[in-house]
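Okay, structure first, notes after.
With one protein chain held back, the other chains of the complex are shown just where they sit.
By letter and in written order, the chains are A, B and C; residue numbering begins at 1 in each of them.
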Amino acid sequence: MSNGAYTPQELMVAVASREIRDGDLVFVGMRLPILAYAVARNNHAPNARGLFEVGLLRDQPSAKFLGTMGDPPNVAGALWATRMSNVMALMAQGLVDLGFIGGAEVDRFGNLNTSYVGPPATPVVKLPGSGGGADIAILSRRWVTLMSHEPRRLVDRVSFVTSPGHGDGSVGWRKRNGLLGSGPAAIVTTLCVFRFPERGGEAYVDSIHPGHTLDEVRANTGWAVEQPQDVKETAPPTASELVVMRGLAS
Amino acid sequence: MSNGAYTPQELMVAVASREIRDGDLVFVGMRLPILAYAVARNNHAPNARGLFEVGLLRDQPSAKFLGTMGDPPNVAGALWATRMSNVMALMAQGLVDLGFIGGAEVDRFGNLNTSYVGPPATPVVKLPGSGGGADIAILSRRWVTLMSHEPRRLVDRVSFVTSPGHGDGSVGWRKRNGLLGSGPAAIVTTLCVFRFPERGGEAYVDSIHPGHTLDEVRANTGWAVEQPQDVKETAPPTASELVVMRGLAS
Amino acid sequence: MSLAEAVDRFVPDGSAVAIGTALEALIPFAAGHEMIRQGRRDLELVGPISDALFDQLIGAGCVRRVTAAWVGNVSEGLGQCYRRAAEDGVPRRIEVHDHTNFSIALALWAAAWNVPSLPTRTLLGSDILSTNPHLRVADGLVQVGAMRPDVAVVHVQRADAMGRAHAWGPLGITEEAGLAADRVVLTCEELVDASVTLSDPNRILFPETKVVAVVHEPGGAHPSPVQGYFKRDHSFFRAYAAESRTAEGFNAWLKRWVLDLPGRAAYMKRFDVGALRVKGTALSSPVNFADE
Partner (left out) sequence: MSLAEAVDRFVPDGSAVAIGTALEALIPFAAGHEMIRQGRRDLELVGPISDALFDQLIGAGCVRRVTAAWVGNVSEGLGQCYRRAAEDGVPRRIEVHDHTNFSIALALWAAAWNVPSLPTRTLLGSDILSTNPHLRVADGLVQVGAMRPDVAVVHVQRADAMGRAHAWGPLGITEEAGLAADRVVLTCEELVDASVTLSDPNRILFPETKVVAVVHEPGGAHPSPVQGYFKRDHSFFRAYAAESRTAEGFNAWLKRWVLDLPGRAAYMKRFDVGALRVKGTALSSPVNFADE
């Protein structure tokens, strides 16, 4: 999948990091998002700050390995250790500029399912649940999800909406239903970057990663992906982006 | 007013202290109530604990002078220093056994006014307001108010109910209106102790302080005080009660 | 940043200002006095109880509305300027939105969580429901409308230049006031290095993203107490109560203690600071934040 200079995950991290603007308050998750946050902090967004739903605010991400956001190195050097509801309060006030959400499956309107495959009363697979995912999806100003590009993950419609994106895809669905932020800004996959129309709707291909094609995207996506107006190529990770993420991922 | 062995205030403190049962969680105010709490702790209620709305829990009251409950000696040795809303949470759960409320005027149904004399829009006297008084009146299991016995303070009906007692005096008024606790247990004055029927209603004279008479009570009360069924004499402060309050009041 | 600059930039005329949120301790008198000196007008003061500071701001004509549970002089009784304003419109009429201590806390939590109101049983049966338009009864509960201050002004024991504040002792409604407010102005006894505040992130009061100004203002809470730093100056409150009994007396007091002084440093020279200073040491037992 890689051209040898970087892995698909490294490209995803680089793309995700570019969603972070300088001065942003970012709701950071673990794994790829925390790497993206580190890359942004050390490159174009030195004044970004990271919130962790466990109840932490940080500037620099820990240089040590984290299994979870509650690990001691994430606490040492924190700028605020508090209750989760206080962190959520900031998000409910619209003060979280960007959130990251993980998901088992996402649909063409950006809705995420992390709860049930099959009927909730008799599920085929019981997934772990929302955690803070639905909170981020509903309350942060904009959010990004990162996902391996597989047809079983990028589905036409999720059977259960844990964390709402653009709902039924109609224009203005979020606003009509009282959701706070503007919803999903991007789905970053191993093949491409999807984005959404400003007031909601269906995901469109914004850029395709170097070495991949629209046909490949279509073959691995559970909905009929429309022909993009202009097919950009995703900018690969820069050397300075790679230095940061490789320094931390070890 | 005094028989020489103790002052009217000392008698009031002693009476108030006897309202505290061992193990009670008491919402303590300043001045006479904190002396009552100290007397109870050091006599019959060694396991009582005191909550202060500023956000404190204590066992022993401070031995040092306090101008306010936020004074440093009230913090040193505290069992919990927290937010006011956490202290209120305990009271809202019905966990505060007894509260003390000060008041400018009280009426025959135990309602207190600490807000306005005259119309609220154009008051003759602007009193300081509720503070935590209404919270205690509505949420604590039972409460006591201490007041100098004057006709302008013990009135037929207060013009403004800041902290509700038994409202309009009808049986079950508190329950019907959703108030949590059972309301005023006693009005302790410089002349006597008033109590209330269990399910609400009008204050009746339960005991008259040594050296005072029902006629004196009637002459100084703003409503027509009924003849009590049996006129008890208030038990005077004991030597051990006086020792505690005199040790602290200096 | 100087207090003058902080008040000038972040407490404009017409602001809703939460101040005195720890109740009787840590009252930001220096900041309040600076608002008076700068002739601030049409403020809405927000707090639980207020020990004399609201009374002074009202007497100085800075205030349009009071949203609070109690306004007076805690150890001395009624607030005389508050009375004159509410009873006689002197120096100007004020609007009063009454609360209880609990309901003002809930009003701030509602704003912190960005919901229109929070429910409670407190205030049921109280006539306060009829004087405050932000309280209403629905389904047997009182709905307390959200109160979002434009600015919370908070005095703390220590803070760093980035706005990480450590305060201790009972905090009243300080945390919710800071979270609810659009911005926070800090005054502090000690301006410390970030290594001090970050050594204990659990004691940091607010996210620094809310804090717009940190002012080093030792004694900025006098005459209110500051745990570990200053005792309460009871006689100062007593003297203020006596002098503020008439409008003339208040104006003389204000001239002497606020208007004729350039700032807090000059103010602190006018009384025996040493007698109020806490000299003892009762240190908190440290905790270990090490991660390996």
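Rule of thumb we're sticking to: contacts are C-beta pairs under 8 Å (C-beta built on N, C-alpha and C of every residue); 3 or more make two chains touch, one makes a residue touch a chain.
Source: prediction; values computed, not measured.
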Chains in view touching the one left out: A, B, C
Identified contact with the non-displayed chain, of C:L118, C:M147 or C:A165: C:L118
Contacting the left-out chain in the complete assembly, out of A:G129, A:P151 or A:G247: A:G129
Selected residue (touches chain absent from view) among A:P33, A:G55 or A:P184: A:G55
Positions on chain C where the hidden chain makes contact: 106, 113-121, 141, 157-158, 166, 168-169, 171, 196, 199-200, 202-203, 227-229, 231, 278-292
Those residues of chain B which, in the complete complex, touch the missing chain: 25, 49, 56-57, 64, 71-73, 75-82, 85-86, 88-90, 92-95, 180
Interface residues of chain A (partner: the chain not displayed): 30, 52-56, 67-72, 75-76, 78, 81-85, 88, 91-92, 115, 120, 123-135, 137-139, 160-164, 167, 173-174, 177-180
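Here is the rule we use: only the chains that are shown with their structure count from here on.
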Where chain A and chain C overlap in contact partners, by chain label: none
Furthest chain, CA centroid comparison against chain C: A
Chain centroid nearest the full-protein CA centroid: C
Chain A-chain C separation of Cα centroids, rounded to whole Å: 41
Chain A-chain B separation of Cα centroids, rounded to whole Å: 57
Distance between chain centroids, defined by C-alpha means - chain B, chain C (Å): 28
Residues within chain B bordering two or more other chains: none
Junction residues of chain C - those touching two or more other chains: 175
